[in-house]
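A short write-up of the structure that comes next.
Only a single protein chain was left out; the remaining protein chains are all shown in position.
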Amino acid sequence: MSYTASVVGASGFTGGELLRLLDGHPEFEVAQATSRSYENKTVGSVHPNLRGMSLRFSSPEELDSVDVLFACTPHGVTMDHIDAFREAADTVVDLSADFRLNREEQYDEWYDGHDRPELLSESEYALPELNRENLAGADLIASGGCNATAAILGLKPLFDADILSGDEQIVVDVKVGSSEGGAGGGEASSHAERSGVVRPYAPTGHRHEAEIEEYLGTQVSFTAHAVDMTRGASATCHVYPNGPVSKGDLWQAYRGSYEEEPFVRLVAGGSGVYRYPEPKAVAGSNFAEVGFEVDPRNKRLVVFSAIDNMMKGSAGQAVHAANIALGLEETAGLEFTGMHPVGAP
Amino acid sequence: MSYTASVVGASGFTGGELLRLLDGHPEFEVAQATSRSYENKTVGSVHPNLRGMSLRFSSPEELDSVDVLFACTPHGVTMDHIDAFREAADTVVDLSADFRLNREEQYDEWYDGHDRPELLSESEYALPELNRENLAGADLIASGGCNATAAILGLKPLFDADILSGDEQIVVDVKVGSSEGGAGGGEASSHAERSGVVRPYAPTGHRHEAEIEEYLGTQVSFTAHAVDMTRGASATCHVYPNGPVSKGDLWQAYRGSYEEEPFVRLVAGGSGVYRYPEPKAVAGSNFAEVGFEVDPRNKRLVVFSAIDNMMKGSAGQAVHAANIALGLEETAGLEFTGMHPVGAP
Amino acid sequence: MSYTASVVGASGFTGGELLRLLDGHPEFEVAQATSRSYENKTVGSVHPNLRGMSLRFSSPEELDSVDVLFACTPHGVTMDHIDAFREAADTVVDLSADFRLNREEQYDEWYDGHDRPELLSESEYALPELNRENLAGADLIASGGCNATAAILGLKPLFDADILSGDEQIVVDVKVGSSEGGAGGGEASSHAERSGVVRPYAPTGHRHEAEIEEYLGTQVSFTAHAVDMTRGASATCHVYPNGPVSKGDLWQAYRGSYEEEPFVRLVAGGSGVYRYPEPKAVAGSNFAEVGFEVDPRNKRLVVFSAIDNMMKGSAGQAVHAANIALGLEETAGLEFTGMHPVGAP
Partner (left out) sequence: MSYTASVVGASGFTGGELLRLLDGHPEFEVAQATSRSYENKTVGSVHPNLRGMSLRFSSPEELDSVDVLFACTPHGVTMDHIDAFREAADTVVDLSADFRLNREEQYDEWYDGHDRPELLSESEYALPELNRENLAGADLIASGGCNATAAILGLKPLFDADILSGDEQIVVDVKVGSSEGGAGGGEASSHAERSGVVRPYAPTGHRHEAEIEEYLGTQVSFTAHAVDMTRGASATCHVYPNGPVSKGDLWQAYRGSYEEEPFVRLVAGGSGVYRYPEPKAVAGSNFAEVGFEVDPRNKRLVVFSAIDNMMKGSAGQAVHAANIALGLEETAGLEFTGMHPVGAP
């Protein structure tokens, strides 16, 4: 083990997923997992898959000195505690929205403002496919939103290859699992009310629009639907390029962007059961699947992307970014390839 | 009982649903249920909810004379047997696609042509919200496609109220249950492969585009996704009107179109768990839920509609149309209001 | 409409189901639906399937005079308010456990005692298959527990036919849906934690043992498991009769007990997909399916029963009992036969 790590807010879903990844990571040792509510309980008492770890939750008030601190706290907490976090660790990876956007005005518009706007320019967005070069050596990393990640991965090659210019209408229709809501939850997230749904939520004005706009340079029309799975986010992007685009053009564009990427699989047609991206095909893994189709009748492109929101959409992305920041093997600790068959993971 | 009815192709999913509805209908007596594969077996041996019916499947070769014949056969069968069907019954309600479109060229483009194109102009599209006046007294009725029904119900008021003119880009992003694929099915529809999916299928070029175009007079960009439910179809339409539209305008438009409709519920915001249309809220019923939201940032309207594809999307719609054709109470036999709670129906 | 009815505690799951049934019942008019939390809101704001009802929740403090009052309140409430309930209505049907058992000692052992033990002998257990003769004219009716109902329906014919004598070991292994836990609910019933489970709960000492013992005269070893459905309860009873029993003996016993019962279907083998009782085959209906198999190798009988816990297990049973109490057609308002196909209802 070369590095020590702590997870702040470790009793939540992303916190648990980070503990799992760090515990199985060849270069990290988990020094601390904090939780106010579960202090002194074993991490396995909350996360049953971690029953083999002897680690107990400790108070978030007393942070150990570590190499990397992962903050899995709700929006607003990291900006309040950022000084303590940076004092405790050389590298801070924040999984909340607190350092994802670059300008204070954006926080005024989309969130409830920002307490430490002067730090916004210091943070690096964690998505390696977008920002790999700046992550090396970064000491404040903002892990992206799961829906934004899915949308950005789907759309980015169209901008890289100049198929889109940024002034087109782009519809991003997203389907997500219940873990996006986090642990706990009220009546709407109870099993009886939540199971079997195709439930529109945040039909307009979803905050991830801001992230997508920030990193793709284009406005998108975003709508999310809750569907009956626990993990997973699937984005279908409907775009209307100004000129004609062939399937070959798309293959070239997507291969150009992702050929060397260790965690992106292109899935666009072919035979068999799995012809397009599906969240269940990447469940538990850090892979993203991206695919596309041309609709000549409507002069439309349809782009599909699928991730596990707990992995590529949060904890896995955070570890991937930390690997790059520290100069480790990018895929270290993220080798799990998913399962087949798998139900609604 | 005032009328006799038969169901041809009664061992399939829509056939079973029709048997259920007709058996509980105050004005219909089921005279015959045909099935080549299950001849002489009780209808309850295939449809477990119908174990209380003593009816047995009979051969499709020998059709009784009835008042109304419902054809639940695969596409292409009704056009081949239409003379026999019309000889057996005064009124034929076809649940396949064989008489949904009006022109032979459309069948050449979207299907494998049509054997009896001269009859296309005689059939009436079953959707009462669109075509009530022509259904009275109709003797050849074409029940619409489930996805087309969901999309049309969502979009129609925008055209009725001149909010859309027909030249706008319209994205129809649909999520459907596994019963759409019908009984039987291969590897892709096996539980292990199909459960938990968000699976794009027919990402472009879906045949229901033709129906929507025919009855709304506009082209739409349609994409369907299989999700983890058995019954249900949910359509999210993303549209960009040319001028500004307020939520009040939308309420006025949708109330104008649907205020008097017995089977359409408007659900657009408010408090509680169920703020927008959801398939599970109408499961087992003939209701459609329709709702909407304005996205001023993107000058977009988002319209949601949800139906039970087995009911409003096929068998319920067929009975509704037959009720109108025969001059019966429109809601006769269709009073079931759905359940709460209900899982993934 | 011949009778007025009120539902006390109408915002819960069983309350909503009762509203649905009474609203569709030819002989009942719903006069009042009480809810402390949702006072003045429409019943459709909580139960989306009831959006067509204009009824609003009213305060439980002001009870209208009605013919029948259905109490859907948590255990302990009815015994506190029984005088007010009986003053408001000629017939009180309680869906809680407050009047299911007959002796105060049972409440001391299984619950937290009883405030009005002198009334215990006045109440009638609602299960018509067990107690039809005493329900006619009854004015205090105790609707049974869902798990107890499933178990009793499965085992009763074995006692009726003297196949069991009451001193055998009887294992009752039950699988239930999430609606048994009622509306609301904490972390364990959140979708992310609850979906996909096979979760033992109340592995021993379940209170429904008391009911089964009371009405079958035998002790049972009861264990319940939460599984991934919203509605439904399935009981598998493993029993070891003292002498040899053939499948023919079982058919004779079960037909003897249930041949005339309007809501019990025997399902025991045969061909097709549905060979034994299944909750999903009765979803939304008041039917119980009961079936059995002989295990000669182990000298065991295996008995299966399946109900919709919201219907035959609570609201449907309550209406059935009220129908009998008032001398109405037994099946009035309970004609819905379930659906095929249906997912996890």
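Chains here go by letter, A, B and C, matching the order in which they are written, and residues are numbered from 1 within each.
FYI, a residue touches a chain if its C-beta (ideal position, glycine included) is under 8 Å from a C-beta of that chain, and two chains touch if they have at least 3 such contacts.
Remember, it's a predicted structure, so these values are computed and weren't measured experimentally.
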{"item": "Candidates B:6, B:78, B:149 or B:179 - the one touching the absent chain", "value": "B:179"}
{"item": "Given A:233, A:290 or A:344, the one touching the chain that is not displayed", "value": "A:344"}
{"item": "Of A:253, A:281 or A:325, the residue in touch with the unshown chain", "value": "A:281"}
{"item": "Residue, one of A:24, A:137, A:217 or A:256, that touches the chain absent here", "value": "A:24"}
{"item": "Footprint left on chain A by the chain that the document does not show", "value": "13, 16-17, 20, 23-24, 45-52, 177-179, 183, 229-231, 265, 267, 270-274, 278, 281-285, 310, 335-345"}
{"item": "Hidden partner chain, residues of chain C it touches", "value": "169, 171, 173, 175, 187-188, 192-193, 195-200, 203-205, 209, 219-221, 223, 225, 227-229, 232, 234, 236, 238, 240, 273, 275-280, 291, 293-295, 297-298, 300, 302, 304, 306, 341-345"}
{"item": "Hidden partner chain, residues of chain B it touches", "value": "13, 177-179, 181, 183-187, 189-192, 194-196, 228, 230, 343-344"}
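In the analysis below, only the chains that are shown with their structure count from here on.
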{"item": "Most distant chain from chain C by Cα centroid", "value": "A"}
{"item": "Whole-Å separation of chain centres (CA-atom averages), chain A against chain C", "value": "45"}
{"item": "Shared interface positions of chain C, touching two or more other chains", "value": "13, 177-179, 183, 230, 343-344"}
